[in-house]
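If you scroll down you'll find the structure; I have some questions about it.
Every protein chain except one is present and positioned as in the full complex.
Each chain carries a letter (A, B and C) given by its place in the written order, and its residues are counted from 1.
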């Protein structure tokens, strides 16, 4: 690929009907685009909802006219919901965390190794514990936003000041505070959370203690988009690890932490590559 | 090992305290037993409940005096709950099934290959569908015990007639009927069920539809001892398989069936090798 | 989807260059085709080899003209290697087996349950052991083709008589004979083998004994297309299972058999859905 090309990701969702793929790829061919990867999915054969993700390259300089033309001649007539993302522009990611470091460090190490298709713009926490790691080692800004009892509205306001307009994604990397529906609406970008259980099992508090109590033989972790209802948003990624009767809560917490960090990192990476589309309360992951 | 030896499995549970292992293994040494495998577990360091499983060989002919002596000189003074099982005597297993064949065939096929440490004594079903497989292919007795609406008590009575005294274990291999507490008490042997979800997620009816609705990225199966409370008994074994947005309920049902049959077969084998001890509503699996 | 439609699978491979997707999907749109699923892959960004698989529906009756037109107006000008398969026509599959039943029965059970997108046309074996299962229970033809020492050419000739023109795929379900290059050429259809190791580890004889000797902590199975070089053909599917020092060769053989049968069944299913394309000595699996 000549480096004068731009790489774009085109995401489409709409009601399914014949001709969509042809209209889209016809426009792409006329525009001199080369399709690098294409995925599509219909919820029903010959109907339902249609989802599409295309990675394409365009001759340099043609981005604006390509986007404008696509909107006018394809998307509008066919009533497509769509977005276009320049693959050269990494998502700006803000991370909220409390005291546990496993998910935060996993994201920051991957980011440092160039394995996360993202710019980490800031870390904010309701505790001071992880400041040295974030500032001292990764040279990233760290904001301490305490959440005193009865002080959540003020804390959320302060967080919004930090986040609004500065990020494309908020990641809750074991942030042990419930965000209000008002906050979620105002922040205006997707929020991904990691819950330390195989949802919908063991939603809510102390999932490892719940798992120990129930005597399950596998424990898991779930990364999902945050919605107003706790631990109930669209699931992006899950995984599990085998445990036994010998594993007390400390061992479950330790083994679970390895799953949590892997699941959250994969989910963030999938999101940053624009590979996740929402379908009601579920996701399509290409 | 000279074939004049007998192989026994000794299972012990009690309150933990020092000296149990020494007393047990001292008695074994005096009796000329050879310990082939030994596993133990304490729920707390230096306290809690203690569980032990020993595979041992004894000189032929010494079984009765060994058992008697163990009871008098070890188990009674130390207040042990214990049982002894002759490994040469396979568990007698009865299987209840409805219409779906995956779990039944897996068990029968492993049994035919000599991979299940069990004698299958009968198959009973509330439907006729699987008679040809059971009788024709595996040459096992098949009993049709229909469960008409409002006829459950009569059906359970008929099942009890078939089962009482004839089996050491009842396996529900996708038996789509809820057994009453009264039945469970009267049958007098453990009952293992396979539930087609990763419990405690998606208990109850239609777990694959529930899984599809929730948009989980893994589906699972759970083998557990049956208690009066539905899908809530002690878990013996669980496993999962990865699924995607493309998998409709038919695909989830198919992929799930492969997990169900593997999980149930492993749980039955573990039970038949006396490797599962109950600890309240959980299990210790050695 | 109106049932007057036909569902086709279109498979394409060629050198990659811009415009292929547009030409293909343009032709599909003109033909009234609806794309149900589409996958594509290029070995290099903007170059290398290009592979595509499209599931599409066509108005009834238009198959022949669609195929003819595609060849003339798309495939020929663009130098595409391509084939079209009517999804309503299951692949005709012949199975070769020796004495071990695990892989054969897995395929036959799945086929009986309607889970294998194939017609099993015959089973042939160099032993008589599995005749009763195949004929008696599955009502499929069973041919005994012994392979005496120095009698391989005659045996292969007899097999060719059975297979030529009668099947679209040959599956070696633990067929413990090496087929000659001459046979592979004459049979004229793909041949899939299951090898009971995680290739390229433990190629050749007695892989479980080799695995035990080496002390590996996982054992595996590999389904691959057969080529003249033993155990060296393009890999379609692999999987593994955890083992321990306690597992002797008998246990490895038993646990391995569960992996073998799952891996082979998945590979056969993938092939029968036209989801496997060869890329030199590797595969692209959509």
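Brief remarks on what is shown
Here is the rule we use: contacts are C-beta pairs under 8 Å (C-beta built on N, C-alpha and C of every residue); 3 or more make two chains touch, one makes a residue touch a chain.
Everything numeric here is computed off the predicted structure, so don't read it as measured data.
The chain omitted from view is touched by exactly one of C:98, C:257 or C:283, namely C:283.
Touching the chain that is not shown, out of A:101, A:156, A:237 or A:274: A:101 (per the contact rule at the top).
Taking the complete complex into account, C:199 is the one of C:134, C:199, C:226 or C:262 that touches the chain left out. The chain not shown here touches chain A at positions 101-102, 105, 109, 113, 115, 133, 136-137, 254, 258, 262. Even with one chain removed from view, chain C keeps its contact list with that chain: residues 41, 198-202, 214-218, 220, 234-240, 244-246, 279, 281-285. Chain B residues in contact with the hidden partner, per the touch definition given at the top, are 1, 5, 18-19, 21-23, 25-26, 28-30, 32-42, 45-47, 57.
In this section, only the chains that are shown with their structure count from here on.
Work out the mean CA point of chain A and of chain C, and you get 37 Å between them.
The mean-CA centres of chain A and chain B are about 42 angstrom from one another, to the nearest whole unit. Shown for chain B are the residues that touch two or more other chains, of which there are none.
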